[in-house]
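What you see is the complex with one protein chain gone and the rest in place.
As written, the chains take the letters A and B, and residue 1 is the first residue of each chain.
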Amino acid sequence: MKQYWEELTKGIWKKNPILIIGIGMCPTLAVSTSISNALWMTLAATIVLVCSNILVSMVKSIVPGHIRIPIFITIIAAFVTIVELTLNAFQPAVYQALGIFIPLIVVNCIILGRAEEFANKNGIIFSALDGIGMGLGFGLTLTVLAMIREILGANKLFGLTLIPGMEPSSAMIIAPGAFFTLAFMLCGMNYINSRKKE
Amino acid sequence: MNNIVKPTLVLGLIALVASMALSHIKKITYPNILKQEKEKQERALAMVLPGYAVGDKVTVKVDGGDFSYWPAHKDESGAVKKAYAFITSSTGYSGDVVSMVGVDEAGTILGLSILQQGETPGLGARSVEVASKNTFWQTITGNAKEEGEMSPWFQQQFTGLNGKNKITIIKKGDWDPSIKDELLSRNAITAITGATITSRATIKGVEKGMDSLAKALEAASQAAPAGAQSITGGAR
Partner (left out) sequence: MEIKVLFTILISTIFINNYVLYQILGLCPFLGVSKKLDSALGMGLAVIFVMTLASFITYLVYKYILVPYDITYLRTIFFILVIAALVQLVEMIIEKTSPGLYQALGIFLPLITTNCAVLGVAVLNINSGFIDAEMGLLKSVIQGFGGGVGFTLALLLMAGIRERLELAEIPENLKGLPITFIIAGIMALAFLGFSGMKI
């Protein structure tokens, strides 16, 4: 039982895909302009991650070793297309807002990385838990980042104005703000981890 | 040989299964996607031609490209007023800004609705922003005021401007009712802060569309004897 719990929670802090492993940066930085974008991206990426982890761990024994990467990519791309079609049909506004970053979930290193590194070596249940945990870790980081950027860059939270009449710093909402915010989050993470060691 | 054939077969098989699964999903979602798009177009038509009966879409060739417009009419104290809606696009910061514009015969813009844009979130993408006047604190403490129907401020400021004259940009920050008269008298809009390119692209789209509309109408009136070109299609 403890092991299941371990696989589920490791993604949130100990092996956080973004802050510790350092993968999946592009969608993290690009869609963290508002909390609602961050939450929808988390949902989309987590669904793809969990489904592809499960399927990869199911087919791992029949896949010839040297062509496994193209096969994993095909599986991931199929799930991404399912998510893309579903969002387009039922949440067109979200589909518009996330734009190019929905098809780009395919090349999110977290998903291929977990398929190759974890699902390819572990059973179905562990793979599913790993997917959920990694998705949560990704989502949590993304949401914190988005919250900081939305407050500073748009003077808003969940799309509602915080301080009327204040002009926000629009640099925070574009690329530089994304880089700076993540830099300080990583720095904070390093600080906490180094304090723990002592 | 075998180590080429087998992987190819496995990969082909997986690709086949994946495409079959996807085509199934597509069948389920496609009607909804079409419905959404149709509703979006109808909403846009109602927004840019308020109160008008809109006729059927007309597509003609203008300057080598396709140009679509909708003729519309409205009875106002006995006289029939004619108006047109058209779809136009212009290059913004990233990709095209596609908008639908409604104008009456004098060239006064009755409404503008941005159908598609891929501009920077938080900057150019604010062209479709529908801003709530309530603040975050008012909402969570339950003090939010009733706002009625909210409309996107950037698109709304085009209403009432003259599309046949040059529309200018003045930088006054976000739109609010106090600058409305000044903007109207100067035939101008206020740009989105930090996204002048998007604002300019929207105006350019209007200019381009007005130009194409004039050419299309002229061609139509030459093809048909005067008076006969009036209204294609009736009220829906």
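The rule is short, and it goes like this: a contact is a pair of C-beta atoms (placed from the backbone, for glycine too) under 8 Å apart; a residue touches a chain by one contact, two chains touch by 3 or more.
Bear in mind that the values here come from a model prediction, so they are computed numbers and not experimental data.
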| item | value |
| --- | --- |
| Option touching the unshown chain, where A:L98, A:L112 or A:I173 are the choices | A:L112 |
| Given A:L8, A:V50, A:A77 or A:A146, the one touching the chain that is not displayed | A:A77 |
| Contacting the left-out chain in the complete assembly, out of A:L39, A:I54, A:I124 or A:A171 | A:A171 |
| Contacts of chain B with the absent chain, listed as residue ranges | 15, 18-19, 22-23, 26, 89, 93-96, 118, 197 |
| Missing-chain contacts mapped onto chain A | 22-23, 25-26, 29-30, 69-70, 73-74, 77-78, 80-81, 84-85, 99-100, 103-104, 106-109, 112, 171, 174-180, 182-184, 186-187, 190-191, 194 |
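The definition used in the following text is that only the chains that are shown with their structure count from here on.
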| item | value |
| --- | --- |
| Chain A partner contacts - residues on chain B that touch it in the complex | 6-7, 10-11, 14-15, 18, 21-22, 25-26, 29-30, 32-33, 36, 40, 116, 118, 120-123, 125, 131-132, 134-137, 139, 173, 193-194 |
| Contact set on chain A toward chain B in their complex | 31, 33-34, 37, 62-64, 66-67, 70-71, 74-75, 77-78, 81-82, 85-86, 88-90, 92, 96-97, 99-100, 153-154, 156-164, 167, 170, 173-174 |
